[in-house]
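A protein chain is absent from this complex, but the other protein chains hold their places.
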Amino acid sequence: MHDVSGQAAHHAPPQGFVRKHVFSLDHKVIGKQYYALALVAVLTGMVLSWLMRLHLGWPNLAIPGLHWISKTGAPGNLMTPELYLQLMTMHGTIMVFFVLTTAPFAAFGNFFLPIQVGAEDMPFPRFNMMSFWVTFVAFLVMIASFFVADGPTLGGWTQYAPLSAVGAVAGPGQGSGVVLWAASIGIFCIGQLLGSLNFITTTLDMRAKGMSLMRLPLTAWAWFITSCIGLTAFAVLMPACILLILDHVAGTSFFVASNLVINDQLQPHSGGSTLLWQHLFWFFGHPEVYVAIVPGMGIVSHVLITNMRRPLLSAKVMIASMGAIAFLSYMVYGHHMFVSGMNPFSALAFSFPTLIITIPATIITLLWIGSLYGSKLRINTASLFALGFISMFVSGGVSGFFLAQPSIDIMLHATYFVVGHFHLVMAVAAIFGIFSGTYFWFPKMTGKMMNETLGKLHFWLTFVGAYCIFMPFHYLGIMGNVRRYAQFVDDYLQPVLGVHKFITVAALLTGAAQLIFLYNLIHSHFWGKAAPENPWQATSLEWSIPSPPPFDNFGGKPPVVYHDPYQFGVKGSMGDYIMQDSPEPSPTGD
Amino acid sequence: MAKFFAVTIILIAIGSAIPIVRGTWTQPVDISTHGYEIDHQYHETMWEAGVAFLAAQIILAVFIWKFSNRREDAEIRRLPGGATGLVLAAVLLVGTEVLALGVFGMNAWAKVYFAPPGPGAMPIQAQAGQFAFYFRYPGPDGTFGPLHPDKINEANENFFGLDPVSDPDSKDDIVTAEMAIPVNQEIHLLMHAKDLGHSFYVRELRVQQDFVPGLDVSVHFTATKVGKYEIVCTQLCGLGHYNMKTYLEVMSQEDFDSWLKQQAALQ
Amino acid sequence: MKMKKRYQYRSAPLLLALLLICLGVVILGQKVNAAPPAAGKITGTVKLDGAAPHMKGIDMTKDPYCAKYHASTPAHLENVAVGSGGGLENVVLYLSEGLSATAAAEVPSQKVQVDQKGCQYLPHVIAVDVGQQMEVITSDQTAHNIHPLPDMSTGNIGWNRSQPPGAPPFDSAWKGEEVAIPVKCNIHPWMHGYIAVVKGPYATTDSDGSFTIANVPPGSYTVTAWQEEYGKQTAKVTVAAGTPATADFTFKAK
Partner (left out) sequence: MVRENMATTVHQPPQIRTRPDPSRLGQGRNGGGNPTRAGGSPRVALDDSSPASRTGIWVAIAAITMTFAAFTSALVVRQGASLEAWHLVLPRILYLNTLILLASSVTLKIARRRFRSFLLGAEGERVAVLRGLYATLALGLLFLAGQYMAWMQLKAQGLYLATNPDSSFLYLFTAVHGLHVLGGLAGLLHAIRQLGRSDLRASTLAATSHYWHFMDILWLYLLFVLWMRL
């Protein structure tokens, strides 16, 4: 805690490559590092999902080179059930933690939060640097589990006990694999806690003169709310991981009940609670969903407003709704456990907040759609992805109606319906937010413009592809297709194997479309045409400084803020907008 | 571009709705007495969710179509009612809708979970282990013998860890690999997890319940249609999870009695 | 990754040296094989005294493939397999005492094969020499996982890997003597067998209980017979070059 001294915001421009680009204290570099990490992670996760889909579509297909991933898991390049589950677990874990948490929150947040509040940096740059490198180590540890004896854990990203707690006897990867998993996630938590600490303090204490809380851009608000969720959620997951590791290496029994017999061997553990893990995990797990999606909401609002050339109908309502979602997210986690043997009464206690959470979610959606009315919508890749986000968010959101009700959950729990639901509303929507943010902010981050044509192509393939993949999931779930099956041997599943083949093809194509984005990203980064200071005629502070921003963001002249963040559709000196830091009076007066 | 996008959204929205409306993929016919509640609730929800889904997507598309790429001098118009209107709409429409769903859903849930099994319910013990279900019928004496985890030995097919020698109650217990039940007879299923978390899922029965290690939970249901149905595990339990299944045979009382005799002979 | 590479380079000479040593050992070994002392053998039968216990049938409903496979020939447990004339099958015989170090160190080059057929192990019990390759193959159209559960104290390390239909065979050897390592398939919980890991010559009885322990160097030994239900029995035999010694065993039915 010794670094808790606000002076950190000021450090001389670093000299030398290492200080500049590797162990940099500059929030912008750290933001980019997070983005790069997310990029590597998302590609890894995508390849894993390709392999999974290939196996589900064509179970007896030998996938060339599969044996590189697992020594024992792929005899003759055929995928064994354990390997499938291991890939599935790694896909989920990597995507949820190292992509959906790092990219929209840590990456963009690090880069833009200080700029948007008008600060030179975060208050605790050392913590900030640690936060990235700790996360990076966590990623390495996670990947390392591919190289241990019998591979990574197969317990799923939820890592339910006692499967995760009894050790190798439960199956391949449940020994060292789980320990590495828990260690990695524990480390990851530390990283995110340090990050959230910085975010919260930045928002509260580093704001420029005139930047009242209500003048913060919606992105800043989103990141602030997210960091509040993150701070509490990750602070709960870390102890859970510690307990899990202890059950493995120290022989304690926090999660393992008495008298379990595996392979005819009576397990040494005694008296642990199976549900304890589920409680701890989901207390983190559900807020985590909002850690992934709320920054997306902020980004989409930010991008849409700029491209609609008008403010939202009410920014306050948007902020309030995001806050409400964050607050409610702690009372709903039990809806993941309706059929888990929890007291049936508590199912109801959890069901109602879950249903109520749809109200703020609906308000947010309506605010976006309603604000479109009478706007001057500009269509570019960024706004397309933002609109795509809304569409995805709606599609994924409505299936929440079903899962929020314990009675219907009896049928749909643990089926592909759930998989479709959270992929649309959490994964795809959040990813669309990331894409939207990337196309929108890339000029500011790198000083280069991205290629719009490629961008639009990327959007079309991704948008249609995502629907082709995840809509059928719902149908499969409705007819009872259980998730986490390495193969569909059940009689009742034979008729739908064709659907799975279709999904596989769609997944491969959509995945391939992401390579366009990758190419666009890299090509534009080096050979893209130079970006002006404010290509989108946006108003918030990040657009008032050169692209890319100088080392201390504002060249030592901290900005003074005169307006609300979104002065659009007004008669300004530069056009239909007034920058936040321009002293000229705004007609609305705020 | 924008108009094309609007059309795409509408096409996707309608396209997604078609299989639901035509019932291309739908849950199998319900064979339980409580299932009606769930199905009813499900269809109610499908209606409301479906309408919300289509409405949102289509309005979004229409607005994109109408308000994109307008002339520079076009003036910004404000949605009648503004934010307050939207909030009211959300709170009133959606709020009442979800609350209604919640209340009725609670009703359905209560019918399944809060009503205790009737006195005539027939007890069957289900044991889940990696990666198979086994079932135990109490036999003529109607009582289950105690379980001895240390005596479990799959090599000798002692899946439950019974000790017929010293436990009289265990002598006539009947252990089977598939589950047979008489039709129209309430079953009280006592669920015991041998090693890890598993789950008992019969789609046609509208029953899904986890096995919780160290905690014996129970469900009760009545099957109303003779036939053979699949019992599958829905709680990830290891590499064989996908193949952890067995069959539920719903038989006439006579068939069931003879089946049970036959099984008893095999013990 | 980089770490790993550097490590490999550094250890390259070491590996080379090891390789040479192994080569040497192999050559020497061949020398030994080249001029063996005129080997004798031990023959005999193992019988069960008393009524063969009832072997429960196996209900394979869980996996339709297995059930279909046994539709005509119902599967049953194989813990005690009694053949014609009370011959006891699947009994492992090995020389527990009297074997010279060199003879004990010899490792047969041919593999011992265990097949997974009709969701049962074929054979139900196998014996292998310490360090001898055991080859696991599958003839089934359903995936199995092979899960030996050795006693850690013997230095044997358990593993658990599955073999989807059509997967190639895989080999594995054992470090320490252990009679016997239970093997099971978790996907088909009824599926179990045994691997007896012994030093020196061994045999397992066939369907009518007879066995032959081949190339036993002359000398006197203690032959041990192991049966999964009835445990061990021993007999002293003296093997002269050429003439086969005999040893018969009888297990009492419980």
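The letters A, B and C name the chains in turn, as written, and every chain counts its residues from 1.
Please note the rule applied: contacts are C-beta pairs under 8 Å (C-beta built on N, C-alpha and C of every residue); 3 or more make two chains touch, one makes a residue touch a chain.
All of these numbers come straight from a predicted model, not from anything done at the bench.
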item: Displayed chains contacting the withheld chain; value: A
item: Contacting the left-out chain in the complete assembly, out of A:24, A:135 or A:253; value: A:253
item: Options A:276, A:461, A:497 or A:516, residue touching the unrepresented chain; value: A:276
item: Touching residue (missing chain; options A:30, A:243 or A:469); value: A:243
item: Chain not shown: contacting residue from A:123, A:455 or A:572; value: A:123
item: In subunit A, positions touching the absent partner; value: 1-10, 12, 118-120, 123-124, 193, 196-197, 200-201, 204-213, 215, 231-232, 235-236, 238-240, 242-243, 246, 250-254, 257-258, 270-276, 279-280, 283, 552, 556-558, 561
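Methods note: only the chains that are shown with their structure count from here on.
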item: Pairwise touch network: line, ring, star, complete, or other; value: complete
item: Separation of mean Cα positions, subunit C and subunit B [Å, integer]; value: 46
item: Contacts with two or more other chains, residues of subunit A listed in rising order; value: 80-82, 171-172, 263-264, 487, 489, 491
item: Junction residues of subunit C, two or more chains touched; value: 142-143, 145, 160, 162, 182, 184, 186
item: Residues on subunit C engaged by subunit B in the complex (per definition of touch); value: 56-63, 77, 79, 142-143, 145, 160, 162, 182, 184, 186-190, 192
item: Subunit A contact footprint on subunit B (complex, rising order); value: 1-2, 5, 8-9, 12, 16, 19-20, 24-28, 37-38, 41-42, 45-46, 48-50, 52-53, 56-57, 59-60, 63-64, 67-70, 72, 74-79, 82-83, 85-87, 89-91, 94-95, 98-99, 101-102, 105-106, 108-109, 112-114, 129-130, 149-150, 152-155, 161, 193-197, 199, 201, 203, 206-215, 217, 230, 232-243, 245
item: In the complex with subunit A, residue positions of subunit C that touch it; value: 64, 142-143, 145, 147, 149, 159-168, 170, 182, 184, 186
